[in-house]
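Only a single protein chain was left out; the remaining protein chains are all shown in position.
And then chain A:
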Amino acid sequence: MPEIRVTPLGAGQDVGRSCILVSIAGKNVMLDCGMHMGFNDDRRFPDFSYITQNGRLTDFLDCVIISHFHLDHCGALPYFSEMVGYDGPIYMTHPTQAICPILLEDYRKIAVDKKGEANFFTSQMIKDCMKKVVAVHLHQTVQVDDELEIKAYYAGHVLGAAMFQIKVGSESVVYTGDYNMTPDRHLGAAWIDKCRPNLLITESTYATTIRDSKRCRERDFLKKVHETVERGGKVLIPVFALGRAQELCILLETFWERMNLKVPIYFSTGLTEKANHYYKLFITWTNQKIRKTFVQRNMFEFKHIKAFDRAFADNPGPMVVFATPGMLHAGQSLQIFRKWAGNEKNMVIMPGYCVQGTVGHKILSGQRKLEMEGRQVLEVKMQVEYMSFSAHADAKGIMQLVGQAEPESVLLVHGEAKKMEFLRQKIEQEFRVSCYMPANGETVTLPTSPSIPVGISLGLLKQEMAQGLLPEAKKPRLLHGTLIMKDSSFRLVSSEQALKELGLAEHQLRFTCRVHLQDTRKEQEMALRVYSHLKSTLKDHCVQHLPDGSVTVESILIQAAAHSEDPGIKVLLVSWTYQDEELGSFLTTLLKKGLPQTPS
């Protein structure tokens, strides 16, 4: 029984460390290779020993696919390929390929240089790892080998994020990675065609949330910023370098442009600057507006947003600053925050979630006095705002995607178990497909019934077409032929051709049947009566009376003879080939009913 097996090594009923093993029609594919942000020990990387204890990974995996550049989807890649050892192909989209090494390098720096970890991957390893990457375009079908093919679809979420369809023969799996069904200021909405996969593996971060319109959020955000700078206040927006930072930059930039504002906007140099460079390049991956207007002006060539210098923070007058990192736990954003916190005219806007224990979390939960290092107490007088700009699909969006792809079954990953449970019920209820949510290390096995293509000879097809009207689109139809299985290919040909090809002689198969009839008349007369009876009942068929006294209906032969013992009983000998089985058996039943009494 053919089957698809799925085992999450990470992201099963969990967020972070995305890594899913899929075996489909004998091919093994690994989807994503992420790290977990919550752990600093071995648990931060997926347990690759699950795949093979001893022996090389390359022998077991046909390919690795990375959906996008977030570290929880690609963070373990150098470890996996260089330290554990994998030499096969790694597939990702062009923007992911470009941005991924920057983030990996940054991650390595923090882990090794700041935290001083040993036995971590090196810069060289990142470089070596990236050499194994094969970049793919959207909607490009890539043949991994003769049978396995993959295809990328647009996923929104971040620049270069993609959903992947993995296909072997007629069996297919779609893995969504992270995606967003509502377009935003710089990215479009995820889209997939009706590819009807056997299995759809979808993320479910917001399984139990239906979000409000993004317009209200945007408007609120812009209004807050605008009001503050009009009052002469300074606005601090702590962000992470990639993704939302660009979204907010575009949002503010266009607003500044529209409203003709002159207040300076800065973003902190470093990673963001580097990343913006790539955003400028990969215009085709952005949304309609940016794609259409980039000929006049590339939206990422910011006119109003300039690079930040440490000295600017003390400048008088209003300004807006994007600074990293996003949770105010260290670095530039915290420095600026300390400078500005004392003035009630200023404002800090937190555009995302903050982990417990960070300054960001503290001020969001309303704390007004913060203890800083060195026993200093910082009084926060500035306004604190929270705006959620998330780029994951909400429950409605997930359902919409499932509706678009029309899968046979769904598997949920990248979410919390409790929330998944709700969505699982919903999916089963609305779409009537089975839905799974395996935990890490748990294997889901899906039986499949792959369709097997059979080639039909043109002659046979034409012969069939000639017999009747056009075949109805969705109705099965009976067809006679011979199925030849040879060299793992199937062909349907007419029996004559099959015989010829196989070099076999044709055997005739005839059925004969005797029908006993009470009749005292002569054989000839008997035959004549049979003839006239059949002639009158079978109007559509060719009934003939042959000179030798036998009757033929099409190719069926009927002969009358006297019974050897009882002359009062006549025996009708009916004989037909197996091709005429239908007509033959009909005739015998007809004759068994007896001949009608002749009106003599």
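Throughout what follows, a residue touches a chain if its C-beta (ideal position, glycine included) is under 8 Å from a C-beta of that chain, and two chains touch if they have at least 3 such contacts; residues count from 1.
To be clear about the criterion, contacts and distances are computed from a predicted model.
Trainee: Among "Integrator complex subunit 4", "AP-3 complex subunit beta", "Autophagy-related protein 101" or "P-type ATPase subfamily IV protein", go ahead and choose the protein name stored in UniProt for the chain not displayed.
Mentor: "Integrator complex subunit 4"
Trainee: Looking at the whole complex, which of A:173, A:245, A:263 or A:384 touches the chain that is not displayed?
Mentor: A:384
Trainee: With the full complex in mind, choose from A:5, A:115 or A:223 the residue touching the hidden chain.
Mentor: Of these options, the touching residue for the absent chain is A:223.
Trainee: Kindly state which of the options A:53, A:260, A:356 or A:376 is in contact with the chain not pictured.
Mentor: Looking across A:53, A:260, A:356 or A:376, the contact with the absent chain belongs to A:260.
Trainee: Just name the one of A:169, A:183, A:331 or A:352 that touches the chain not displayed here.
Mentor: A:183
Trainee: Taking the entire complex into account, which one of A:289, A:339, A:535 or A:563 touches the absent chain?
Mentor: From the options A:289, A:339, A:535 or A:563, the contact with the absent chain belongs to A:289.
Trainee: May I ask you to list the residues on chain A that touch the chain which is not drawn?
Mentor: These residues touch the chain not displayed: 182-183, 185, 188-189, 191-194, 208-220, 222-224, 226, 254, 257-260, 287-289, 350, 364-366, 383-386, 395-396, 399-400, 403-404, 419, 422, 425-426, 430, 465, 469-470, 473-474.
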